[in-house]
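One chain of protein is taken out of this complex; the other chains stay put.
Moving on, here comes chain A:
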Amino acid sequence: MQVPHLPVLRLGRNYESLDKLEIKDHRTGEVKAVVSTINAGILRKDFRKLGEARAALKKFTVSQLIEMSAKAGELFLNGTLPLGDKGHTQSAEEYIATLSATSGLPHVMVRRNMAKIHYALTHLGEILNGLSRGLDMSILDAGFGEQFGTKLSFFPTCQALGLVMPSNSPAVNSLWLPAIALKTPVVIKPGRDEPWTPFRLIQAFIAAGVPAEAFGFYPTDHEGAAEILKTCGRSLIFGDKATMAQYADNPAIQLHGPGWSKILIGEDQIENWRDYIDVMVASISDNGGRSCINASAIVVPKYAAEIADALAQKLGPIVPKKNDDPEAKLSGFANVKMADFIDAQIEDGLKTPGAVEATAKYRNGPRKVEFEGGVYLRPTIVQCDSFAHPLANKEYLCPYASVVQCPQSEMLSQIGYSLSVSAITKDEKFIEQIQAFPEIERLNIGPVSTMAISWDQPHEGNMFEFLYRRRSIERGW
């Protein structure tokens, strides 16, 4: 039987390219779908139609789009939706199995990612309320209005929201979901190995009544990605440190790079460290350690060796399991070279004095293993004697964390940028210092996982403020 073909979605028009990528099962190599790919010239041509794409959404009120988004959420979670343009369909279970097979994420993690996306879509009203600080969304429909005793007017900052997506975690798609309700078309370059989630989300939105013209799905090359970032007016990009540096000074581009998320334990709580081991384990290893909000460093004023050993006892024995095993905790690597690179980099880092791998003795075998044809990296905890060690502030696509001993008074000067920080302390003075520290994006106080998400609070920037700006307005009539 013919494998499904995912066409380019050109703002309401399907397009089958002569150039196609094969998306394969990471264990067996079986082709699960082919994806049409296009050059930047097609994007440049289609961008002339972005005004029409926006006009297609403008016909609806925000309230109607919120309702459609909720319906899309249900369809995404439970529905059978079109998969490509050759008559194939995809049920929720088929989505889980296929995404798992090609990305290496176990079913249980795909389900968790689906649940996050479903939550975001079905709670958009609350999310937008939080992001806009209670704005009456009918003001967006009319363009102006009065609320909070003042005149308000907002205008869109862009023609469309551009997205250069990663392949590592499906839930990152939840970041763009509010755009539709905010009447902003999306132009998506899917991750090389993960076209499934954006395609299924788009199909869910269309089935829920959102015009197909509002969606661009453009598997393309680097030049195409750069075109999206340059032209859309507002874009999100996911990538490594080098990619981030390239766009660091561009306010139209929201960067989602490595998180370097951390857990800090205060001097007041360090004697109770055993009580927080489970929070640390969850922060390091949930979602297979693939998220930017997974903790990649545990920073403690003392007991670093003991904490590293306790984490290693819990994480070290974890082994790959079958994709559909509900106990599966590790993700396979669709890109085996990435696993080779990470493994080699950790081994190389361990050659620098000042670091000990705590997990080695509990793992009873190599870090990189093959299981049923797939390649996996087993959890790795490294105790580092300072942040100067090359492995102290590293983030890898697997359950990996350093445990670094550092006096509380020096923690904030040492940790650097951290997307998510859980500060386990009741020391008000320390909490005050942490709250004032500008290099932390998301802050949890107390024994809360770094993975905890509140959708109505900003995540690396407020999507409402990214897509709309307020202007002052006076009307003579």
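Please note the rule applied: contacts are C-beta pairs under 8 Å (C-beta built on N, C-alpha and C of every residue); 3 or more make two chains touch, one makes a residue touch a chain; residues count from 1.
The working rule: contacts and distances are computed from a predicted model.
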Exercise for the section: Name the absent chain as its UniProt record does, using one of the following: "Peptide ABC transporter permease", "MoxR family ATPase", "AMP-dependent synthetase/ligase domain-containing protein" or "Cytochrome c oxidase subunit 1". Expected result: "AMP-dependent synthetase/ligase domain-containing protein"
Fill in the blank from the handout: Across A:9, A:23 or A:42, the one contacting the chain not displayed is A:42
Exercise for the section: With the missing chain put back, which residues of chain A would touch it? List them for me. Expected result: 17-19, 38-39, 41-42, 44-45
